[in-house]
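One protein chain omitted, others in place.
This part shows chain A:
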Amino acid sequence: MADTMAAPAKVAITLTVNGEQRTGQVEPRTLLVHFLREGLGLTGAHVGCDTSQCGSCVVELNGASVKSCTVLAVQADGAEVLTIEGLGRDGAYHPIQEGFWEKHGLQCGYCTPGMIMSAYGLLKRNPDPSEDEIRHALDGNLCRCTGYQNIVRSIQYAAQLMKDGPTAPVATSAD
């Protein structure tokens, strides 16, 4: 019975988030996404469901894409976490962010941080994915606005940009 339990003892955790060491005191039940959002003020990862379907909360944990609503903050103790806020470097956008902007890969933008982080994981595993591979790689991410086509184009664009390097010419035509 929740009401008969004493307030759960808090646990100290230390982790590296976007290259910086961060510490916090969390309840054992605190989800990583809530620690990132409430504890560290990193509100880029969003919560769009309560059943681990939507993927709006995807971040990278020790190099792997995870739904941060499905990881306890205490499990991330000692881990390296990368969030959407840490993806760009030195004020420049990551090619995937460029791709989403260029190809209109977002409308309301709520699912976008999770989409971009999932795409980041995909392109690390597979720098040259087919359209089919992209669509299946996004099976853990839901978008209600775009119908996905421009998200796919955004990731294809980013893959090309990353292959060509930062100085490559950038096509600007819309599909």
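We take it that contacts are C-beta pairs under 8 Å (C-beta built on N, C-alpha and C of every residue); 3 or more make two chains touch, one makes a residue touch a chain; residues count from 1.
Here, contacts and distances are computed from a predicted model.
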Problem - Protein name as given in UniProt for the chain not displayed, "Integral membrane protein", "Spermidine/putrescine transport system permease protein", "Rod shape-determining protein MreD" or "Aerobic carbon monoxide dehydrogenase (Quinone), large chain" - result: "Aerobic carbon monoxide dehydrogenase (Quinone), large chain"
Practice task
Could you list which residues of chain A touch the chain missing from the display?
Solution key: 2-3, 7, 27, 29, 37, 41-51, 53-54, 56, 83-85, 87-88, 93, 97, 100-102, 104, 106-113, 116, 131-132, 134-136, 138-139, 141-152, 172, 174-175
